[in-house]
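This is the structure I have questions about; it appears just below.
All protein chains but one are shown in place.
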Amino acid sequence: MSQRFNRRSLLRGALGGCAVTLGLPALDLFLDGHGQAWADGKRLPVRFGTYFWGLGLTDTPAGGSRWVPTTVGPDYEITPELEPLRPVKDKVSVLSGFRVIGDGRPNLVHWTGHAAILSGVAPAAINRMDGPSFDTRVADAIGGGVRFKVLDASASGKVVSYSTRTGSAFATPDTTPVELYTRLFGPGFQDPNRPDWTPDPSIMLQQSVLSAVTDQRQALLADVGRADRVKLDQYFTSVRELEQQLALGLERPEPCESCAAPPEPEAPKRGASIDVVNSNTRTMAKLLAMALACNQAKVFNFVHTPGASETYIPGESKIYHQITHDEPTDARLGYQIETSRLAGLVMEGLGAFLTELDAIKEGDGTLLDRTLVMAFSDTGYAKIHSIENIPIFLAGGAGGRHRTGQHIAGKGEAVTRVSLTAQQLVGVSVGEFGVGGMRTSRPITELMA
Amino acid sequence: MLKWSGAAGAALAIGALTGAGGFAVHTALAAPTASAAATSGAPMIVAARRLTESQYRRSIAEVFGADVRVDGRFEPELRDEGLLAIGSSQLSITPAGFEQYYRLADSIAAQVVAPERRDRLADCRPGSDAAPDEACARRIIAKVGEQLFRRPLTEAEIAPRLRTAALGAERTGDFYEGVALALKSLLVAPEFLFRLERAEPDPAQPNQYRLDGYSKASRLSFLFWDAPPDADLRRAAETGELHTADGLRRQLTRLVGSPRLRDGARAFFTDMLQLEHFDGLTKDPNAYPKFSQALADSAREQTLRTTIDLLIDKRRDYRELFTSNSTFINRHLAAVYQVPFTSTQEWSPFTFPKEAGRSGILTEVTFLSLFSHPAASSPTRRGVKLHEIFMCEPTPAPPADVDFSKVQALEQGTVRTRLLAHMDNEGCAACHRVSDPAGLALEHFDGIGQRRMFENGQPIDVSAEVNGARFVGAQGLGTYLSTQRKIPACLVRNVYAYGVGKAPDERDEDYLADQTEAFAKDGYRVPEMMARIAESPEFFKVKLPARARPATTVAAAPAGETGGMP
Partner (left out) sequence: MKRSIRLRVALALAAALAAPAPALAAWTRGFAVEWYEPAMYYGAKSGTTEPGTDCPAGTNPEPDWIKVLIDAGYTREQALWLRNPANPTRSPVHGQNQMAFRGAGRANVYINPTSTPDGGLVGVSGDIGEGLDLDDDPTTGFVSPTGERGIDNAFYRALGCWKTFRGPPRLSSGALSSNDAMRDGAWTMVVVLEGRGQDPMNDDDVTVGFYLSQDKLVKDAAGGVAPDYTFRIKPDRKLEAIFKARSVNGRIVSTRPMDEVWMRDAGMARELQLLKARLDLTLQPDGGLSGYVGGYRPWKPVYDGYVRARGPVIEALTWVRLPDVYYALRRHADYSPTGPNGEKTHISFAYRVSAIPAFVLTPDAKRSARATSYKALARPEDSAPEPSPFNVVDGIVVPKGAKAESLPESALLPPSSTTAAGGAP
């Protein structure tokens, strides 16, 4: 008998026509992550990652932009700075116009932007966040059951991570491809396709929790009238579903079809120029993607270049950070030429990263289809340290939950809406995110399948 | 007769169902008939009301402490017959919803057994922290369980949790891990997540049933304090005191006299005033740049503070809600009301002068902004909501073929002139004649509640007429409303329906009319009205539900498989 439940049918009380409802809103916001799994009969996890790059993308004070698509909704057109995303465009949603609302806290340059995106509140001090970064909540919710709860990597050679549980101590990333390779595929690598797998012992304890509830079922239903019986029946059906999910955990998982330990990468060139950073990005992306495919981890944080990025075009004497501030807007073209050129080069890093995730086959799609990557920066228009119009991308299908390929115009709304949406897309149990003026309980429903 | 019109009720129910996701109920598992319980005299479940988010949070705070974080998603509530409290009687829990409760339970249990809090659980310690200890586990489960289930646990309810605790302690080598598992099982149980109201045979009247003591206690504490019954109420339930007139009155005096009455009133008015609309509220940043989350939060708080201060703290006449201009504001609200904020505290009492043209709750930012458009005011929506919320008179949906273009053309004329076009069309006029006038009287306030006297260069006319009564502006409307008998009658109906969790029907007409009369004689004082209702026999009256018929659909399937109806 098919195990597929049709979640879109209306419910009417099966007995006597009394209307019993489930109180679901017009859009089904409660995304069940297992529809896809059951259809294939396998357990395929959803992965989540953050991708950070420094110095935003290029706007102009006069109101133009080198990156914001002109149309809103699906099928947005590729703008000059988004060119490197063209190969994966349909799997990437672009979010423009979102800003940090600081509630009077000063804009700590090259820090407030992404600290607010990650922790939900404008920070009080530089290099500190006022709460945990939300990737830790995602790791707690979905990152368990595998070798690494979370992976942190940095491509610019700098020891920089924005993942924190306490707001003051940040994770320590791997900063070279060789380091990352050693951690993932060196000694300790757990081949998921090995024959000696054993189930997680805590599952049986969870089953005991639920059986203490279902034990009462007979007694409860004996005491109840018709309408309430239907309600309680539904409740117990919901409990049964969770029991079945747990039961799956006791079964041996399907082999990871694409997992193959890769060869060790070469020792990298040292340097912070953009070509080296992008090359590291591609190599590390390959390693991360294979680690996900081999079920070594489900959550990662990647920093391409840090906040006040000091990358530069090889051979030039000015670093990106300085160029964003001192290059004037070209009078004829209306934007900063060198800045925009560097922004495009930086975006090549993101394009390469996503392409590597997309290159691994999984199920009837790719690894990227079962991942959600939230890519974001520290500022909007870097010249003035603007924390408005901070570029954010949501890439990857999140196991079918993310309606990809759309441009969403935030119109001055808080960046926390995007953070909330990302968390809900990967199944974190969270109803609201953010503090004060950025507190929101409204995810971006257009992006949610 | 104050009745939630059936047609509108159906429209609401359909509205709630249309496009909603659902899932197929499988009734494959047979259940015994309810008649067995009725004849045996055992308590029957006569209502199952899902706990609201606010009740869930308060329960956790009451049982485990206010410092326990409740971070999770709650399933949406359903507004039926005007109240979420009535809708809660119809809601169950979806699989996704249950998973959320499960994760919440996990997080709460983990916090609760953490070393800094575990002493709150019970006054016992295990023999060893690393091994099972049945005696102490039993005390914890019984004590916490009684507070969560809102009544003492039966042995059949304790035993499986004891087993879980023992298993957990054994497997993990940590007594408190085992306790956490047992607590988790209590937190996801239907006896916690639903308010299961039970009826027992009434010893004073053979063949009649009455609500059992614990169900009465729950009804009282959720109505007056929006909280599970405290130890004193549970004791009164246990000893049978609540079934006596004196015992009931003693508890009512205590409940009404407590500052916690404010919590109950807040929860009630949050429901009645439909404040959950704040969750999805957005405004166009170009039309209303002052609008922000901070302003929305401030407006909501202003409305609740003002209402509670007027009706509960000061026990004034309910009708003053529509005319009294004494309120509370903060700095954000002061900027929208365009008045100076002369205080160094976050919130400050404030009285609008007569010239401001404001009139009670009708001209607070809440009412004006919730029921208008993102970039414009809306007399129709304000009028409709005024009738729905304060007069218990919902309005049917517009016909499918209506042409909105005339109203949308914002560049010409005033909203009034555009709306009056409806009045020519009989199909439209029937409803608009009723709903629009009140809204038109409020047109001196824009879509976020700021005062404006002109629109597109034309002065705004705020005169209106309803059933021959003429009035001008918000103050005229407020005065008019305070003469309408429907309004206090609607409040009485709402308090009763909120308390019992059911929509009243024709048989309740006389009772509600009597209660409204008493409300009037008493000077329309709200706490006294709530106490009178709770003291009346109708508050606890029991209607035995229809017996459950034997299973009629798919035959019982083997365990592990499920059938479904598409």
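Here the chain labels run A and B in written order, and each chain numbers its own residues starting at 1.
Throughout what follows, a residue touches a chain if its C-beta (ideal position, glycine included) is under 8 Å from a C-beta of that chain, and two chains touch if they have at least 3 such contacts.
This one's a predicted model, so the numbers in the text were calculated from it and none came from an experiment.
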Would you indicate which residue among A:72, A:178, A:261 or A:319 is in contact with the undisplayed chain? A:319
Touching the hidden chain in the complete assembly: which of A:92, A:205, A:220 or A:308 does that? A:308
With the full complex in mind, choose from A:385, A:401 or A:417 the residue touching the hidden chain. A:385
Among B:120, B:249 or B:290, the residue in touch with the chain that has been omitted: B:290
Contacting the left-out chain in the complete assembly, out of A:148, A:170 or A:433: A:170
In terms of residues, what is the contact footprint of the unshown chain on chain A? 61, 101-102, 104-107, 111, 126-128, 158-162, 164, 168-170, 172-173, 271-273, 306-310, 312, 316-319, 321-322, 325-326, 328-331, 383-386, 388, 411-412
Residues belonging to chain B that touch the chain removed from view: 283, 285-286, 288-292, 331-332, 334-336, 338-344
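Basically, only the chains that are shown with their structure count from here on.
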Which bits of chain B are touching chain A when the two form their complex? 13, 16-27, 29, 31-32, 34, 36-37, 42-48, 71-78, 87, 90-100, 102-104, 156-157, 160-161, 163-164, 167-168, 171-172, 181-182, 184-185, 188-191, 193-194, 198, 279-280, 282, 285, 292-294, 297, 544-549, 552-553, 557, 560-566
Chain A to chain B touching residues, read off their complex: 1, 3-11, 14-16, 19-28, 30-32, 101, 103, 141, 201, 204-206, 208-213, 215-216, 218-242, 244, 247, 411-412, 414, 424, 429-431, 436-442
